[in-house]
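Heads up, one of the protein chains got dropped from this complex, but the rest are sitting where they should.
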Amino acid sequence: MASKKIKVGIVGGTGYTGVELLRLLALHPQVELTAITSRGDAGLPVADMFPSLRGYIDLAFSDPATANLSACDVVFFATPHGVAMSQAQALLAANVKVIDLAADFRLQDTAVFEQWYKMPHSCPDVLSEAVYGIPELNRENIKSAKVIGNPGCYPTTVLLGLAPLLEKGYIDFSAPIVADAKSGVSGAGRKAEVATLFAESSDSMKAYGVAGHRHHPEIHAQLTQLANADIQFIFVPHLIPMIRGMLSTIYVKLTDAAKAVDLHALYEQRYQHERFVDVMPAGALPETRSVRGSNQLRIALHRQGSDYLTLIVVQDNLVKGAAGQAVQNMNIMFGFDERSGLEVLPLLP
Amino acid sequence: MASKKIKVGIVGGTGYTGVELLRLLALHPQVELTAITSRGDAGLPVADMFPSLRGYIDLAFSDPATANLSACDVVFFATPHGVAMSQAQALLAANVKVIDLAADFRLQDTAVFEQWYKMPHSCPDVLSEAVYGIPELNRENIKSAKVIGNPGCYPTTVLLGLAPLLEKGYIDFSAPIVADAKSGVSGAGRKAEVATLFAESSDSMKAYGVAGHRHHPEIHAQLTQLANADIQFIFVPHLIPMIRGMLSTIYVKLTDAAKAVDLHALYEQRYQHERFVDVMPAGALPETRSVRGSNQLRIALHRQGSDYLTLIVVQDNLVKGAAGQAVQNMNIMFGFDERSGLEVLPLLP
Amino acid sequence: MASKKIKVGIVGGTGYTGVELLRLLALHPQVELTAITSRGDAGLPVADMFPSLRGYIDLAFSDPATANLSACDVVFFATPHGVAMSQAQALLAANVKVIDLAADFRLQDTAVFEQWYKMPHSCPDVLSEAVYGIPELNRENIKSAKVIGNPGCYPTTVLLGLAPLLEKGYIDFSAPIVADAKSGVSGAGRKAEVATLFAESSDSMKAYGVAGHRHHPEIHAQLTQLANADIQFIFVPHLIPMIRGMLSTIYVKLTDAAKAVDLHALYEQRYQHERFVDVMPAGALPETRSVRGSNQLRIALHRQGSDYLTLIVVQDNLVKGAAGQAVQNMNIMFGFDERSGLEVLPLLP
Partner (left out) sequence: MASKKIKVGIVGGTGYTGVELLRLLALHPQVELTAITSRGDAGLPVADMFPSLRGYIDLAFSDPATANLSACDVVFFATPHGVAMSQAQALLAANVKVIDLAADFRLQDTAVFEQWYKMPHSCPDVLSEAVYGIPELNRENIKSAKVIGNPGCYPTTVLLGLAPLLEKGYIDFSAPIVADAKSGVSGAGRKAEVATLFAESSDSMKAYGVAGHRHHPEIHAQLTQLANADIQFIFVPHLIPMIRGMLSTIYVKLTDAAKAVDLHALYEQRYQHERFVDVMPAGALPETRSVRGSNQLRIALHRQGSDYLTLIVVQDNLVKGAAGQAVQNMNIMFGFDERSGLEVLPLLP
């Protein structure tokens, strides 16, 4: 096994998706981490900032200006929106693959991107060849991709939750799809803000982004593509006092055709070969801690009367919702076992 | 002011609604607490179990068998379901008013009660004169009531959230009303259970009761009455790692008539004289901590497109959702200022 | 009662001690809040920033440059260190009393102040007449004080915990006094910092300030004064994932004289007339939640063998540890009932 390792770089290693990539890649048998950049902390040993990595990561943060990223086989961008698109072209020219954990390569329609992210898209050429990185929906394209737009955390839950129904045409679009989503606070990132202080966000909860969250257009675009129809989609995210974890409760109206179908069996069949998507037994009520720290996503189905279905989808927002899915994409792009580096059991309790 | 105080008894003082009644009534200027019963802890000073009450409550728990409750003016039942209905008749005969914080007097249809609570209703006569105790919907009846069925925590949020729309006929019932509700863990009560241990429920969340929660029939019955129509109502409660607090996100489809209406103004007008219902400014995203420990309930309205409205309602599940509302009902029943004992500011942070 | 109210101003109303003063003063029967300043948020209604105050505080933040503080009877400074000393002289000249919740008037030795707070003390004249504001130790001086240095949160627990022993000479100084103190995260203030983000400080704990915390010299100075001796004092504070609450575990060696004494009785006697200091029954293990939101401080004594005593002291760091004690000081300065505005029961659960 092992044999030759690929060289991996991370741009922006000081945020939560960055440190999560480090946790997963540190033990990945086919990966050699060669550079982790940080504008603000160049020179600092990574393990000084994150003592959890002591003994596992010996690198120091390097200056993005001087880091030799073009010697990598793949570079992850765990950066704010806008960074990856400014560097992707040069990396691709140097035959380096790019996996962006921000939004630069998620929305094919640059006008939509510019409306929601308030910046021009500087790199539409690369965007046009970028692949939206949910392996369970898009594995074949990922295999040959050079650029991955790694999905947002909320979209991963909604799209994997709804895909089996949409693929079969089982949703009645006369009622809107409602996704009431809940996220742990790490989803807000590792930046100093009053609203996400412990004393502000602990022992309390709230909805946010009701007037329009950036994941709305991302989900809507993918739903439209899966359904081949325009869909009314209502999306309300909530901030929950837990570090990690995401739970989306999704309400749909079923078509007449769907009402007679064993939907649980449909889901089991659809995901039977997927290591990281777990269709729960009938009646299950998955907790977010059942996936804490792991790349698992779990789905439970609940019929409500004959007409409605409620889906409950849980994942760790930093793993299947971000860094874990990015590593899964990398594994596919390089022909590794898709589980490589991702066989980490959830931490419970 | 002050003058003569009423004598108040509490049956079942060791649970969370019981201790919350004690907190509120200890400083109520028109109340003299005369008895707090507990089967298991008779003889124990209340403040030994709850040191937070040291210096404010000098009573010991008394044995329910010997407590002289018939000398009270009003008795609160902060007990499991089924206790109040076994004692209400005798108390009423002794001219004692009854406020039940459990479900015994919430559902007028005893068949529904028996289906959901798995016990016969032993007291249909009293039930038939019981008043459902949401003052903002039902104040006139409460004034003259002898028995109050104090509402469940979830129903209070949903009913006060929807009442202005229902009263005007502004909801299009062709789509279901969806209430995605979230509660702090104190809602599960103060009883030893693995599922609500800190190490089980902290840093995690889950849906529960999806197949059928006892508050569903209660909400449904009241909605039906308010709407004068049968309503499709989907209700999914969730357990959130916070001690107190409840947030209900309610999704409704608007009638054509409603689309042209300034709904925010409608709500402000509907609740303009209500001390404990606060219609938030447009765009507001209320946090549960904004009502922590207080009897306030806050409502925010969010239009989504032209057809849909999302309501966000927050309250403290133990106060407006239980003990505070019970005290508010008592104030009305005895002609006190409705705010008496309830002018407690939320604890933030 | 009531009669004429005093006019109260708050400088710096956007931090946690500021909002806590607002919560307590909003219902204080002898207080009229006339100005709440904020440099950054002038013009903003206070209740827009803190919706918990909706309906109770109608003021907007005012610009400190134009706020008419000299028309107040007393001004609280809930500001960073250094602000009060720059304004105190002018206010005193206008016959306005000053209560500073920061450190400007806590340390009589300006050299010590300057060493620990890294700024010159600009106002030694006022400092020399400032009174250290722990009522239970210093009530007579507070009655006539014009300037109060309101104590730090940690010092309040340590000093009230040790005072009865020190006053009697019962501590053997051959061993150091060790105070192992634990604080909720609100003690770090309401400022945007990575270290106190929910995702950084939740579900974890740490010691901090081990090399030297600013409360060390404050405690040391007061201990020295109480003991009339120089004392070896080791102080290690810890950050605990709770919003409010402080627990100090204090380890002392007893003198031979003390070993024969009923120390519990000593404490009960020493604090028998103190509304806000509660000596717990023998064997008690007070929880911080037993004082959450209230001005109570509770002390428990535990003998360990014949030679050692362990004291456990709990308080709410924002109330008895800050804003509540400040209001208590104000009540004393103006001859009000010391409990006025402070009869707020702890919030449990």
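Should a chain be cited, it is by its letter among A, B and C, assigned in written order, with residues numbered from 1 in that chain.
Throughout what follows, a contact is a pair of C-beta atoms (placed from the backbone, for glycine too) under 8 Å apart; a residue touches a chain by one contact, two chains touch by 3 or more.
Please read these numbers as outputs of a predicted model, since none were measured by experiment.
Undergrad: Considering the whole complex, which of C:His81, C:His264, C:Arg292 or C:Lys320 touches the chain not shown?
TA: C:Arg292
Undergrad: Which is it among C:Ala221, C:Val236 or C:Val261 that touches the chain not included here?
TA: Going through C:Ala221, C:Val236 or C:Val261 one by one, C:Val236 is the residue touching the chain not shown.
Undergrad: With the missing chain put back, one of C:Gly245, C:Gly321 or C:Gly341 would touch it. Which one?
TA: C:Gly245
Undergrad: What is the set of subunit B residues that contact the non-displayed chain in the whole complex?
TA: 16, 184-186, 188, 190-194, 196-203, 241-243
Undergrad: Quickly run down the residues of subunit A that touch the omitted chain.
TA: Touch set of subunit A with respect to the missing chain: 16, 19, 23, 26-27, 48, 50-56, 186, 190, 202-203, 243-244, 275, 278, 280-281, 284, 286-287, 289-294, 296, 298, 318, 343-349.
Undergrad: Could I get the residues of subunit C that touch the absent chain, sorted low to high?
TA: Touching the chain left out of view, subunit C contributes residues 175-176, 178, 180, 182, 184, 199-200, 202-208, 210-211, 232, 234, 236, 238, 240-245, 247, 249, 251, 283, 285-289, 292, 302, 304-305, 307-308, 310, 312, 349.
Note that in this section only the chains that are shown with their structure count from here on.
Undergrad: On a CA-centroid basis, which chain has its centre farthest from subunit B's?
TA: It is A.
Undergrad: Cα centroid separation between subunit A and subunit B, in whole Å?
TA: 39
Undergrad: List, in ascending order, every residue of subunit A touching at least 2 other chains.
TA: Residues 184, 199-200, 202-203, 241-243.
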